[in-house]
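For this depiction, one protein chain was excluded, whereas all remaining protein chains were kept in their positions.
When the chains are written out, they are named A, B and C in that same order, and each has its own residue count from 1.
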Amino acid sequence: MEVIEHDVVVVGGGAAGIRAAIAAIEEDPNVSVAMVSKVYPMRSHTVSAEGGAAAVAREDDTLEMHGYDTVKGSDFLGDQHVIEYFVEEAPKELTLLEHWGCPWSRNEDGTVATRAFGGMTTKRTWFAADKVGFHMLHALFQHSMQFDRIVRYDEQFVTRLLMEDGAVKGVVALDMRQGEVRLIRGRAVVLATGGAGKCFPFTTNGNIKTGDGMALAYRAGVPLKDMEFVQYHPTGLPGTGILITEATRGEGGHLKNSEGTRFLVEYDYGLGTKAELGPRDMISRAIIQEIQAGRGIEGPYGQYVHLDLTHLGEAKLKERLPFVLELARTYVGVDPVTQPIPIRPVVHYMMGGVDTNIDGATDLPGLYAAGEVACVSMNGANRLGSNSLTECLVFGARSGRCAVAFARGASAGDEASLRAQGEEEAHRIETLRGKNKGGETIAGVRREMQQAMEDGCGVYREQGSMDAAVSALAQLKGRYADLVLRDTSKVFNTEIIAALELGNMLDVAEAVAVSAAQRQESRGAHTRRDFTTRDDQNWLHHTLCHFDPAGPRIDRKPVTLGHWEPEERKY
Amino acid sequence: MKALIERIEPLIWVLFGAGFMVGSLLLPAWVFTFGIAQPLGWVPDGALAFERAHALAANPLGKLLLLALIALPIWNAANHLRHFSIDLGGYERDGAVAPLLYAGALVLSVVAIVAVIGL
Amino acid sequence: MARMAHPQAMQPAKPGPTRTAAARMPQKFPTGGRYLSYIAFGATSFIYLYVALQVLRMVNALASGEAAWNALLESLAHPVYLAFNAFTFLVLVWAGWRFLIKLSAKAQPKKVGPLRPPPAQAVPPLFGALWLAASALVIVVLWGIFP
Partner (left out) sequence: MSEVTKKTVVVTRFDPDQDEVPKTQSYEIPVQSDWKVLDALNYIKDEVDPTLSHRWSCRMAVCGSCGMMVNGEPKLTCKDALSNYGNTIEVEPLANFPVVRDLVVELDGFMERFKKVKPWIIRAKELAVEEGATRQSPQELADFKQWSMCINCMLCYSACPVVGNDPHFLGPAAIALGHRYNMDSRDEGSAERNEVMLEEGGVFACSYANECSEVCPKDVDPAAAVQQGKALSLLDWAKGLVLPRGSE
């Protein structure tokens, strides 16, 4: 078995992972960093983010305002010391990206342009037309290529964390090309593997968003935090779930029902004058309510409402939202210049994730996490649009730096014991490959899992449906053991990867359902029909979900409040 | 030889581009005149009579233009044929083909210079 | 079956860890679809070479005297020559269009140091106008209109 040694191992090659790797080199140019990713880094799902990245840039804006917007957006479940750090670092990180070549859109005077976004009081979202994630990812990746001390391991799927004496010492990675397992040792490991949107059937997320890092940490004993908070983006294309950016509304787009009415203005959804510039959780609920009130439009993939951009004019759409034009024309055959776009709420983002502190550190020594995989607790119960790209940079950088500092004082571990863990993992994968007995297919179990999640953990939830999801998932995990695999080839065996990913998703999905079923209130994205209001008395705390072979175990953790007192969330 | 060609590749490209430019702009009308209009008797009498033609050609500007009309399209052809040969015959032959073509172009350019000076 | 590509085409410097199937060229190459125009464009080199040699021949004729010049003009009236030159003319117009309008227009850098050539959309009409002007000039001079 091949054994490779580095100081820091970063798992994931999206915005958070690359930023962490670069930060590690900035912290110490002699450190050696492994960047391990199951796809070539430019394929990472950061690439699909569209609308922008938030950071205070304008004269009329303040850190205080960005902080307050974020805290309020989080329905007061965000940790306020984390949010304060975030808003302070945000402008620096986006400026760095500017220095590294990100093609930010510009004002006439050459300064960086900003646009309005949901839940933000002023224009503070930096953008590069409507392909911000794409440009940020490519700028980061290309910038990172000049550092020879960042060694990439592309198309290597991490299946397990190497442990010794209760600390992380590296990872076991399955080389997809060769079908062989290798050990990538590191005295600190940063998880940056993104979210788990593929636990749901209808999502903006790409095929690779299977909660791998969450499952790795979870099984190693790190709790998953606030998993019940799953963000539904209000505007996805019916059928495919392809994201139509919130920037459409930031630039002045309107949401309309079957009667052609701007329902966010016409009816009271608690959004006041914000209307289309409200936060995602509230707008998603409003859309579902419109549909349930019989004001949706019937389509081949169920009811939807309209996103109307026709009044913005072709010139502005081409300049600011060219990707939206391309997506609507290609995937629903609609030209937004002249026609409204059909949209409905779609699973977009996991506010929850691996429980970390402000350094990105978990309770497991040597293990760090940043980006969507992590829950550093800046998003609380609902993330504001355009905060997550910035989050990847701010906390990717911090966890990269902290990982280097940790690695300095940590031992490399005993090779023999680590090898034994690798052999064990190699054996597990070997027995899975081409396991031609069993009655369950990957696609079948995956489909049932996704259905259970949609039924139980949708925009609106209630005890019965969530409990049903919990038991369905427990049953599916049993059936997972009976999976049949037919591909015996070692070379680029995507079937075995899909099986491992499904295993990860089942663990993460169960954590989501169990966390959701126990929170008896409505807060942010967690909206219950049977507990319709927020209950700060009993539920102003984080949920921790611990892995246990017998079933997830729930625990709580206090929220760090600060100078923003919880208040009713109205816009 | 390969190294030399690689070193002067930009120069060859300039000659190629200039040849294509001159060839595109001037040669269609030229060929139309001499190859089609003149034989069909469309060109006014005397316009292409020896005295007038010689006078035009022997003028310094005329000489320069004639040189451009001969030498540059030859470089255009040589470089374009080189790529044509890679397309159809593969890259491995280029080591022999390219020097041959460029040497040919060079020889013909010298011939053209001598001929034009001799006017 | 498509032609094989070069054995080293798109291979990494150090061969990958597993055996690969050899790269193939696109199925339609060289004579299918758009490749046909491209290859035909390459073949126009022969025409340019032919025309250049014809011009060289004219220079030689002019240098040799009136008899040679007249003989040359005479020879061009031969039907085979006439037909081939008509074909040559059409080829030159097509190649000129592809080179000037389709390919060269967008090959102009957006900036060269502090200089900014005209914007890309303006270049094709500009080149078109230049082409017409140059052709007109050739006709005017050769047809004896001026000087």
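Here is the rule we use: a contact is a pair of C-beta atoms (placed from the backbone, for glycine too) under 8 Å apart; a residue touches a chain by one contact, two chains touch by 3 or more.
Everything numeric here is computed off the predicted structure, so don't read it as measured data.
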Where does the absent chain make contact, in terms of the chains shown? A, B, C
Residue, one of C:P30, C:P124 or C:G144, that touches the chain absent here: C:P30
Where the unshown chain meets chain C, residue by residue: 2, 5-13, 16, 18-30, 32-35, 38, 42, 102-103, 106-112
What is the set of chain A residues that contact the non-displayed chain in the whole complex? 39-40, 42-45, 47-48, 92, 94-96, 98-101, 103-112, 131, 134-135, 138, 142-143, 145-146, 154, 177, 206-208, 239-240, 242-243, 300-301, 323, 326-327, 330-331, 441-443, 485-495, 498
Since one chain has been left out of the picture, which residues of chain B touch it in the full complex? 6, 9-10, 12-14, 83, 86-87, 90-91
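Here, only the chains that are shown with their structure count from here on.
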Centroid of chain A to centroid of chain B, CA atoms only: how many Å? 62
Residue ranges of chain A touching at least 2 other chains are none
Touching two or more other chains in chain C are residues none
In their shared complex, chain C is touched by residues of chain A numbered 175, 177-178, 491
Within the complex, chain A is touched by chain C residues 16-18
Within their complex, chain C touches chain B through residues 6, 30, 38-39, 42-46, 48-49, 51-56, 58-60, 62-63, 65-66, 69-70, 73, 76-77, 81-82, 84-86, 88-89, 92-93, 95-96, 99-100, 104, 130-131, 134-136, 138-139, 141-145
